[in-house]
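Before anything else, here's the structure in question.
Missing here: one protein chain of the complex. Every other protein chain is in place.
Just so it is clear, A and B label the chains in written order, and each chain counts residues from 1 on its own.
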Amino acid sequence: MQPFASKATTPSDDRRWKMVDATMRKHGNEPSALIESLHTVQESFGYLDEVALRYVAQSLRVPYSKVYGVSTFYHFFTLKPQGEHTCVVCTGTACYIKGAQRLLDTVGEAAGIKAGETTSDGKVSLLTARCVGSCGLAPAVVFDGQVAGKVTPDSVSQWLGKWAKPVESRAVVAQ
Amino acid sequence: MKKQVQIKTLKIEGRDVSATGEQTILQVALENGIQIPRLCYVEGLSQFGACRLCLVEIKGSNKLLPACVTQVEEGMEVTVNSERLANYRKLILELLFSERNHICSVCVVNGHCELQSLAVRLGMDHISMPYLHPKMTVDASHPRFTLDHNRCVLCTRCVRVCGEIEGAHTWDVKGRGMDASIIADLNEPWGNSESCTSCGKCVHVCPTGALFEKGKSVAEMSKRKQFLPYLTLMRESWQ
Partner (left out) sequence: MNLEELKQIAEAEQEAVAPLENTVRVCVAASCLSSHSDQVKAALQSEVKERGLEHKCRVKGVGCMGLCAAGPLVEVAGERSTMYQAVTPEDAQAIVGSLGKEPVKALVLPTAQPFFASQKKIVLENCGIIDPDRIEDYIAAGGYEPLINALATMTPLEVIDEVKKSGLRGRGGAGYPTGLKWSTVQKAASEDGKYVICNADEGDPGAFMDRSVLESDPHRVLEGMAIAAYAVGANKGYIYVRAEYPLAVKRLRDAIRQAERTGLLGNDICDTRFSLRIEIRLGAGAFVCGEETALIASIEGNRGQPRPRPPYPAQSGLWGRPTLINNVETYANIAPIIRNGGAWFAGIGTQKSKGTKVFALAGRVNNTGLIEVPMGITLRDIVFKLGGGIPEGRKFKAVQTGGPSGGCVPEQYLDMPVDYESLAEVGSIMGSGGMIVMDETSCMVDVAKFFMDFCRTESCGKCIPCRVGTGHIHNLLSRISDGEADGADLELLERLCDMVRHTSLCGLGQSAPNPVSSTLRYFRDEYRAHIDQKRCASGACNIQKPAGVEA
């Protein structure tokens, strides 16, 4: 198979590829559109898989190795599927001083995972961010996209408990 | 009408030398037989400016400048050798030797290695920090060549020669910091690469035994990177 011989074909009928195409088109299908396009892929699919990387590389005429190099340089991008729920603990200076490590340890004890890992049942991913800009409310944690401030080990445990419940009973717990 | 070429005069190591237009300090030094240690620079490829071995002192500034990318200025006074520079160069080399697993005695380029030659020239025969002993792999999937990550110094000559001269851009770098490493295509075994043309350019510009030809035993591989300025010259005359 020759790479880049002709126009790249969309990997599947999945409508999410249209979002990716739109981003690439918005930036003129130029090689410089790479990072913006990868952002759209990750937003739409949750992570960057090999199929997506090949498609973007062919569409933008960027060498495969360069696409891989860019995907792995930036920590925002992930090449592995994330868990159903994500818990991002901020490890910036203000949060560190206010005990971010204890929060990481709490998740470690309760769910058995370290930063960058996902629980074996695929339910929870633990990530760290170098600073989410909520330093006035340190320590901060982002639970499923929601920023929470002044987080304590107890509130972390509560979130984990909520996520561990099967969906039906979770509906009863939710407010 | 021919474009006016500007001539500049400057001093390197106390010697008066002249330079044309946009030449770099390194180019002028080498032209005049003055050696400056370097690792990521290769004539014929774009300058990377990353190894920091070619840093020189400029009179009137306390900033050290990389000779490979710094253009000469009229009246510049360049110091290539000083105690301070010697100490820094040695320490930088020590860091390299500590970073991965460089074992000359069993290496295919023993005796023909740019890293080894640098160590000998700069008088570095032991290191002051602990060896990191990372676990690195060897990719022997290609029919003719092998990539041994233990010996790689991340100079990116392979990336540049494949991207700029051969045009295939098979190689690039993944990750960052000390987790960075050379990859082919989408981090696939070299032998499975769709873009590689097996031209061997990367093997011959590689300064260490990281990239080598199969079938060569210890100390048997010597590199020939003279093809590079030759190719550059031939391509210029086409245009």
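Convention: a residue touches a chain if its C-beta (ideal position, glycine included) is under 8 Å from a C-beta of that chain, and two chains touch if they have at least 3 such contacts.
All figures in this text were calculated on a predicted structure; none of them were measured in a lab.
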| message | One chain is left out of this view; which of B:R15, B:K59, B:H133 or B:R176 touches it in the full complex? | response | B:R176
| remark: Among the options B:L154, B:A168 or B:A210, the absent chain makes contact with B:L154
| task | Using the touch definition up top, pick the residue from B:R52, B:H149 or B:K216 that touches the left-out chain. | result | B:R52
| remark: For chain A, residues touching the missing partner are 30-36, 38-39, 62, 66, 69-70, 73-77, 91-98, 129-138, 140, 146-149
| query | For chain B, which residues reach the chain that was dropped from this view? | reply | 47-52, 55, 64, 66, 69-71, 87-88, 91-92, 95-96, 98-99, 128-130, 132, 153-154, 173, 175-180
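To be clear about the criterion, only the chains that are shown with their structure count from here on.
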| Using mean CA coordinates as chain centres, what's the chain A-chain B distance in Å? | 36
| request: Please name which positions on chain A make contact with chain B in the complex. | output: 1-3, 50, 53-54, 63-69, 72-73
| query | Which residues of chain B touch chain A in the complex? | reply | 163, 168-176, 183-187, 194-195
